[in-house]
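As you look at this complex, bear in mind that one protein chain is not there, while each of the others sits in place.
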Amino acid sequence: MTTPIATSQTILVVGGGISGMTAALEAAECGKQVILLEKSPTLGGRTALLYRYFPKLCHPVCGLEINLRRLKGNRNVRVLTLSEVSRITGERGNYTVEVTVSPRYVNENCTACGECAKAVAAEVPNPYNYGLDKMKVAYLPHDMAYPLRYVLDPSAVGTEDAGKAKAACKYDAINPDMKHEEMELTVGAIIWATGWQPYDAAKIQPYGYGRYPNVITSLEFERMSDPHGPTGGKILRPSDGKEAKNIAFIQCAGSRDENHLRHCSRICCMASLKQTQYVREACGEEGKSTVYYIDIRAIDRFEDFYQKVRKDPSVRFVKSKVARIAQESRSGDLILHGVDTEGYHRYANNHDLVVLAVGMAPPVKGVDIPAEILADSSGFLEPGSSIFGAGCASGPLDVNRSVQHATAAALRAIQVINKAAGEEASV
Amino acid sequence: MNELNIKYHNNFLMEVEENVEEGKWVKMCMQCGVCSGSCPFGPHWAHPPQELFMMVRAGKRADVLNSDSMWMCTSCYNCVVRCPRKLPITQIMHGLAAYANHLGMAPKTQPTRDFSLLFWKNCTRTGRVNELRLTLGLYFNDGFMAGIRKGWAMRGIGLGLMKAGRLNAFELFKGHVCKDRKGVHAMLKKAAEIEQRRKHPAS
Amino acid sequence: MSEMKTAAYICQGCGIAERLSTKQMAVVAQKEGKMQVVREHAFLCNTEGVQMIRDDIAREAVTHVMIAACSRRAKTEAFHFPEITLTRANIREGVIWSQPESDEVQEITQEMADDYVRMGCAEIKKMKLPQGAPNKARNKRILVVGGGMSGLTAALESAEAGYEVVVVEKQKELGGWAARLWKCVPAKSPYIGPADTGISALIAAVTGHPRIKIHLNATIAQTGGAPGRFQVQIAGESGATTTEEVGAIVQASGFTGYDINKLPELGGGKSPNVVDQAGLEQLVIEAAKQGRPVRRPSDGGKVRSVAFVQCAGQRDGSGKHLPYCSGHCCNTSIKQAMYFKDANPGTDTAVIYTDLRTPGMGEDFYRSGQNKGVTFTKGAVSEVMTDGDTCTVKFKDLILDEEGSIEADLVVLATGQVPNSGVNIDIPEEEQAQARPVSILNLTYRQGKDLPQLKHGLTDSHFICFPYETRRTGIYAAGPVRRPMDMAQAVEDATGAALKAIQAVENASLGRAAHPRSGDLSFPIVRLEGCTQCKRCTVECPFGAIDEDEKRYPVFNESRCRRCGTCMGACPVRVISFENYSPDSIGSQIKAVDMPDEFSEKPRILVLACENDAYPALDMAGMQRNVYSAFVRIIPVRCLGSVNTVWITDALNGGWDGVMMMGCRHGDDYQCHFIKGSELANYRMSKIDDTLKQLGLETERVTTCQVAITDSARVAQLINDYAAKIAEIGMSPMKGFA
Partner (left out) sequence: MARKEYAFYPGCSSQLRASAANYLTSTNSICKTLDIRMTAIPDWNCCGASISYAGGGELSRLVMNARNFALSENHLPGQDIVATCAACWLGAREAKHKLETDAQLLADANEALQEAGLNYSGKTKVRHMVEVLIEDFGYAELARPVVKPLAGIKFAGYVGCQTNRPFGIAGESFENPKYLDRLIETVGGEAAAGYEQKVTCCGGALAFSETEKSLKQIKEIVESAYDHGADMIVTPCALCQANVEVYQSEVNKKYGTKLAMPVTYYSQLMTVAYGGTAKEAGLGGHIIQPAKLQEAANNPTPGKQ
């Protein structure tokens, strides 16, 4: 791979999720040069792994398609996948960024014909389904992947699968000898759009995630509900593959909790309200959803959606932080123990599946970035940092607000490079 | 203003903050109810912890202090480790109970109250617990006959422990003691004084 | 560009050659397609294949290229030739991947591929390389309407990026609501107490900025023109107007507090001791000015107890008040309770809420409020009694499950934000609410004076992924006029809106389209001599791009246009077209296919698929090897709104057995990227039945369906079901007449 030409007139966007793509495209469509860095093999980030958006229940890939088309038609953006920032030095207007590029083991010749995947045998847990199923070691992340190119999993390198894949490719696209590469970029402004991490549900011990197979996270539930997901859109219990019909949604799984995440993750209430509608979609009248909550945070006009779900007879609301979950060893059902605090009613409710609305943790750090980066008490990027946060890297935001925030970040970056170019006056 | 008008004002909350161990935490509760759901004695609480906290903030002084709910705390600490606001709930429950008792507002025939007082008396008398006296004391606490009845009901246990050498008749006459009993008593007297001083600097 | 030279390239890779005779496709391209250069290549998208095309462009002066290979959505980096006109026939996803691999269907599969080559060749000859709108609009100044936090932020951020800015504020000074706050909710850590609003610093920065011009006591009398060339008449106090030329507009007209007089049950308007949040800020500022604690308005008495009633006239299901939540009010009440607690911890403050909403780091702020002794109680307020100087707040305590009451010297009602969004253009003016709304922009647009509203009077975008879609190119709403929000969000929102405004002027100056067809240089061209002044285009344009002149002819404003082609679809006389997308470019494809006779048992079904959702879904159907009928021929369209009924009638006259239209979902939660396109198509097709009857055809021969991009399995099913239906009703009687 050749290092793309970059100057103090270039904007670097770190993170290829919807915030990063937005920041990159908005800047590029103002005529600016942008490098878009993504650590995974494809753009799209977490939203590409969501089934539907609240409150419209439309499909995230629909917006992804538009953004990809904007990207394909715009030569101002150069995309680097499998790339991570290892070090940043310098200051606004003039940064030097060290980037590590991991090998894809598949070059530009790839036509995404899929012969390599047919050829290989080994499988690995599929990260694009949060490990709910497996994928071949030669794989296309998903049908909306960009670049539309296969990837050879590092675990295959040195095995005979690598050879099989190479042999199966008519276009000489597979090269198991690719190595890690280091490159150095000079850029004028940096937008940090590294997104968020789902909070590790296993740490919320009373809920038994990891101990009880039928306790899953809201993100796993998204994949399960998606017809393109591991269960073909059926809501199936991990323990026995039975269809789940009586589902509990536990809010603040990690959020608003000084033992876990101090902040409110903002999106979880709406996400669970949305997911109750997946239950309706999948199970019709038989589906029952129960939402255990402290406060329902359906901010601004999302209230409409909350009121709509409130009226849905298949959805029950219990104002309670569930105290603990026990498992009925025979049936694998789960018994939720707690107190409905609206007038003190104790309950021990039986559910066949429990969905933990896991909170948003800040993106994992470990990057050597300039000191003037400010983080709040939860570790999110704060306003006033020399590097501009965009989207969830700067705090728990829904998609709409992430995009709004990323658009603002694009302007802040443009200001820096325009100043560096002394263009301000000349526009 | 009378108690009716000071509803949801801070009067009682402040009283609790001043007089109850860890009372300053009461205001931090966000009413999630995880404590109430975590308590092994839950069903026996007329008012679970989170509700008691709300009652304190609502200024329901008598209802709180007369309640026997906080006497139901078994010190299992489930609520403490699960509370998303890290409230020391066990201590607050003990504190509320102790304060109610101190004001003479605790329910008169509350067995745990009796046991708690008895235990303290027992262990401070000699510096160490005298288990036999403690047990008998508990039985005979509300009257001789009642004691005989309870004692009789529990005789199996008593005899069993005796046989197992784990309840010792000889404790009645000379049980375990601290040598420096005087020191212990003086120390406790002083501690009590200091606590008075801290609560009411004026006096 | 000089005269046209056409070339067809047929790829043999990805199994195409194994499954099909590319030779035959080449022959079709040459003989029927009349392509001047025709080449096959084993691996067209590799460097060598692409170089071959480049060489032809360079040496053979090829100007029009038809590539028969994979989908137009794949290999876009390789097949990128900006200097020539390009179209692509989808042989991989559209034929070999969507058709079973077996000898008995070999023939019809080859026919499918041949037809796509015919269609590609027919189309490319009708396409021109777009040159961009001729009358480029080059003004790059940004007009900001509103001098509050949002407006000033948009102004400063634009100016800091190097752009000239004009600010119009109707008040006599800048600052808006922010200037009427004592303190604000912190926007960065530590989230423990009220913070400085920073508004005075912002005002200073704006007023002192060399690139910012300010009009105070001013309103917009009229806005005409288009992005890059807006003519804005600004009316001053005297009524005299000055005209400013600007390139784009940020509308930050803010909000009005909900009138507490509409809440008598909560004591609104019944006692001076009942105020809204703005009213409290006023009391606190007065007190601060006089260096004294806040006094009880009714008698100047001591304030010992304050009650905050959340969601007052908000989240209302009765239809009497605001249905939505204003988002900021919980934090604002906590902040205001802190005013009292910080000044005197002895003051009792209670916040009565049903759901406390302090998202993100607001949780720290909530904790801090509790820590300062603010009492929070989950309750539903039924009444505020205001007799005497102390008010009594009656409510149901939802935790203690009993009636409760609070005596307070001061009651603060957390009322909501009502957007200042001007006229609702979607309802006739005579039906406007009795309080005639005052227009903000006074647009001269054919379709109305102000920005279209989404719901509840908010000018928000309907699109989750694209929050700045206001349906009026170059005009962007920012702040609470768009959506209820707090100050921190308003700042982000205004900065984002500023970027969109800047982007709009840059696009306009290059004659380029804005999102979603970003960068598209094509634009609608109208042959006025053929126009019948039917006004359909001016009425139906989703973006209000088309005005009418005094003779009621359409006036196209290219820089307002999003190139969706709705006007083209609407035009009954087909005088509207784009250089690379026209009634002819599609019509010729429809005519180009080889139509088997009625005894062949080979029906032909035309699928017009929206390129935004349906076409990708069809591609993915291929990627997943979802087999569908080999009798369909699929043509991507910019939007179903651009489908002109002439295509349908041409198809039916030409012997096609069925026409299927696949568009985005319409209705309340519509997913059409051009707002009304799919809905319009649906409406137009409902009218086509008569035409069908005249032709003596069954109405089932034309159908429309709503498709989501994720429907990769469903589209195949839809096609197969429709093919079965056509088989049922039989071949078209029109065959052979064309």
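Just so it is clear, A, B and C label the chains in written order, and each chain counts residues from 1 on its own.
We take it that a residue touches a chain if its C-beta (ideal position, glycine included) is under 8 Å from a C-beta of that chain, and two chains touch if they have at least 3 such contacts.
Keep in mind that what you see is a predicted model, and the values were worked out from it rather than measured.
A.B. asks: May I ask you to name the displayed chains that the omitted chain touches in the full complex?
C.D. replies: Hidden chain contacts in the full assembly come out as A, B.
A.B. asks: Provide the residue numbers of chain A that touch the chain removed from this figure.
C.D. replies: Touching the missing chain: residues 205-206, 208, 211, 324, 326, 329.
A.B. asks: Name, in rising order, the residues on chain B that touch the hidden chain in the full complex.
C.D. replies: Touching the chain left out of view, chain B contributes residues 21, 40-41, 44, 72, 74-78, 80-81, 90, 94-95, 97-98, 101, 106, 111-117, 119-121, 123-124, 127-129, 131, 135, 138, 156-157, 160-161, 163-168, 170-171, 176, 178-180, 183-184, 186-192, 194-195, 198.
Simple rule for what comes next: only the chains that are shown with their structure count from here on.
A.B. asks: Report the topology of the inter-chain touch graph, choosing from line, ring, star, complete and other.
C.D. replies: complete
A.B. asks: Using mean Cα positions as chain centres, tell me which chain lies farthest from chain A.
C.D. replies: Of all the other chains, the one whose centre lies farthest from chain A is B.
A.B. asks: Among all chains, which one's averaged Cα position is nearest the averaged Cα position of every protein chain shown?
C.D. replies: Nearest to the common C-alpha centre lies chain A.
A.B. asks: How many angstrom lie between the CA centroids of chain A and chain C, rounded to a whole number?
C.D. replies: 23
A.B. asks: As a quick test, compute the distance in whole Å between the mean CA positions of chain A and chain B.
C.D. replies: 50
A.B. asks: Could you say which residues in chain A touch two or more other chains, in rising order?
C.D. replies: In chain A, 256, 319, 341, 344 touch at least two other chains.
A.B. asks: Chain B: which residues touch two or more other chains?
C.D. replies: In chain B, the residues touching two or more other chains are 30-31, 50-51, 85.
A.B. asks: Under the stated contact criterion, what part of chain A meets chain B in this complex?
C.D. replies: Residues 206, 252, 256-260, 294, 319-324, 337-341, 344, 346.
A.B. asks: Please name which positions on chain C make contact with chain A in the complex.
C.D. replies: Of all residues in chain C, those touching chain A are 13-15, 43, 45-46, 70, 73-77, 80, 140, 157, 160-164, 187-191, 211, 315, 317, 323-327, 353, 355-364, 378, 398-401, 455-456, 458, 460, 462-468, 483-485, 489, 492-493, 495-496, 498-500, 502-503, 506-507, 514-516, 518-519, 612-613, 616, 620, 623-624, 665, 669, 671, 673, 708-710, 712-713.
A.B. asks: Would you mind writing out the residues of chain B in touch with chain A in their complex?
C.D. replies: Per the touch definition, chain B meets chain A at residues 30-38, 42-43, 47-48, 50-51, 78, 81-82, 84-86.
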